[in-house]
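For this view, one protein chain was removed and the others were kept in their places.
Chains here go by letter, A, B and C, matching the order in which they are written, and residues are numbered from 1 within each.
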């Protein structure tokens, strides 16, 4: 039985994380920290958990005192707070493993971080020790890593369909356009008039086109391809639908694309290649990434489609997938067979 | 390993049922019938299931051929079709257990059925062999039953909070008003212009007040109390919120009510007594029934609140709870620890 | 051309008010105040208005300076702030008419106000000068009033169907239960985690049963009948559906009820008596109150149904209806013929 600690339990990613960990057979939760709700029972704040999970939230300070007794720590914190706490943890327990869900450790190059996150990085020298936690691409490295930076939700949805095609030079590394549509849980659990039910329910819009923090993150894992990332908010709760437009050489056929996907993903349990365009509700509350494509020969374009649940494969269940790999547990433990049709 | 068959797999109750059975450790699905989609793979129609559940749907005829080899059959069918198929099954396998999710076997008195369902009952003599499957009230009888009629969604939400208070004469058996608000999954998965997204998304209304089929069902399990049942549709997917208005003698205090609920439900895992008014989203995708109340001494009224998920405690997970009891399996198996905060 | 001023322009009621006033043929907006957005163009904050309404918001102070030049002022402010500003206005312009949309002037008896709003009333002596602005009941008085207290949204939906029946002794004045279901625009335009899209979208719940501020307001206009008011939040934007349970003498027939409604409402343009149970979406964005009923003779109950749009008949369009009456303008001006099916 491995011992686990969590910092940042009460945001959407943290709540999803703890819900899943609660069904995990091979770990136990040693502590769950939340400064906002320290010393309160999780089930008294989030009534859902009553009877399911009997757990008292602790302060960050109290959590530090237990860091030496756990095998792995999840950080489900806002960026900058995450690296501050990571720094402390690394001092307290040199052997503890860390899966960080923020953006703080996703770049090798601190300069990109500092440009896009508009803040100084306080652990520059450690950035190289963090493995990017996309198991379908970096599984072997993750297994051997002490520190893992869990990918962003949008990057997960974009890198998975693109990676094999870019790597194998099936598509051009120029003119890749990623148009993503995300539900509102991606905006977090915080007071904000723009995300009220009344303001959101019939609303659709783009934001941060070409300047979103996830753009350099995607680029980083696509061999520095020229990408334009364009995120949108749509009025659903969970899920990202990414439509990706690529330039295609005339010589590339569906057979070649199929063979490439097959080569990379045939054995991947959590990637499902679809012959139809997938729909967001077919991946909700799962760790799946569903992928399909259309060839538009007239315009010499390949259009890729991918669907993930932003709180699952885009955050919590992928973090557990990484933990399972790092701790030598069955990779699917607690993150498959959670299906709800509605 | 017990063997299970399902008739009516592809409506919302059936899909919920098969999703939950798929995570059940002590049963295996022998067949899943669907006339509409016979011979098709479940995962080709409902893409969600790909990788999770590899199952080919069979016709009713083919299912009959396997009825002799299963321990228990679920019927998740429309009423009248259900009793027709039940009749056939009972002929084919005299020992098979049945959990019926329709309204066909919920009344002891066929006359009430025939009045409210406006059709002849073809298995009148068998009605008494069916136990009403509300485990928190009839657990011991369910354990010994071959046939169980799974309760309606509204009745589950109404009977559970009312039963202890009516039985112990805490509230009057007159003037009980049950005002229930249900999400749209209760209307089923079928073509209907009224339940389109565009028509439903901002709509709220009552229907069948005082004449709904669930009214006599509720009455039946409340010692024939005078109830008025008033169902409403609200624009959510899952969940029923029932507000129940009762007459209260002045002598009845909160202490007495608390003690009564404690007496009946203290050990009940799936009933959670709440000190605050519960909210529907705290029971979504669970088998819980959350209950609380307000005393209005000025008006001599007790107001009860209950929340359930209509597809879970109101249908599929309660059906599995019954199955677990009937087959001697841990009652919670596959129906607890399924929590999603969103 | 009458001149109008508005205090509190940028909440949901204020925005609805100004949208409707903009199509009004017989008035002009002299000033629209908003402390939060003083000196900003309405269309730069709420982009919707660009091209429709070219108006710069002013501070409360600047608005005071113009109070002497207007015929009528709307107060769409939170309670307590409303009476503070009203007090000042009444000093600045003794002749100006006021329609107040808050709860501050809805009670004749300041003690009820002070109990339910938990604050001192600073204009006790003026309470009697305020007419309750329900035109279908108090039209003639409103026409002659300088000051009108615009009714609450829930009270509008409850009083209109009940008033004729209570007044004519058709129903008992005891045991009236009002179970109302409101969309989220009733909670206002303010930061609040509970009303985020993610938290609200699948949620239903009761709140303040028997203790809501609108309960004494309803009672006040029903000859002090014993009512229990029970409000609920459902995941829609606009609209209130009220289900009202009353005791009925056996001698009361549908004919009597029909005749009573006819007597009071036959000539009322904005009350529509329906033979079917109404649905919230049939009154959205209108000033209508749709009413119907069911008699449950077995339980000797009358069930009334009413639908209104909480931002229209429950706030802004009713405020304009009052203004029209007070200024001698066609009562329907700017508040009929606004229909959108979706």
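Going forward, a residue touches a chain if its C-beta (ideal position, glycine included) is under 8 Å from a C-beta of that chain, and two chains touch if they have at least 3 such contacts.
Since this is a predicted model, take the numbers as computed values, not measurements.
Novice: Which of these touches the unseen chain: B:39, B:174 or B:192?
Specialist: Only one listed residue reaches the unshown chain, and that is B:192.
Novice: Against the chain that's been left off, what residues of chain B make contact? List them.
Specialist: Counting only chain B, the missing chain is touched by 12, 184-185, 187, 189-193, 195-202, 235, 237.
Novice: Provide the residue numbers of chain A that touch the chain removed from this figure.
Specialist: That gives, for chain A, the contact residues 175, 177, 179, 181, 183, 198-199, 201-207, 209-210, 226-228, 230, 232, 234-239, 241, 243, 245, 277-281, 284, 294, 296, 298-299, 301, 303, 305, 307, 342.
Novice: Going by the touch rule given at the top, which residues of chain C touch the chain that is not shown?
Specialist: 12, 15-16, 19, 22-23, 46-53, 185, 201, 237-238, 269, 272, 274, 276, 278-279, 281-283, 285-286, 288, 290, 311, 336-342
Here is the rule we use: only the chains that are shown with their structure count from here on.
Novice: What whole-number Å value describes the gap between the mean CA coordinates of chain B and chain C?
Specialist: Comparing mean C-alpha positions, chain C is 40 Å from chain B.
Novice: Of all the residues in chain A, which ones touch at least 2 other chains?
Specialist: In chain A, residues 12, 185, 201, 237 touch at least two other chains, as defined above.
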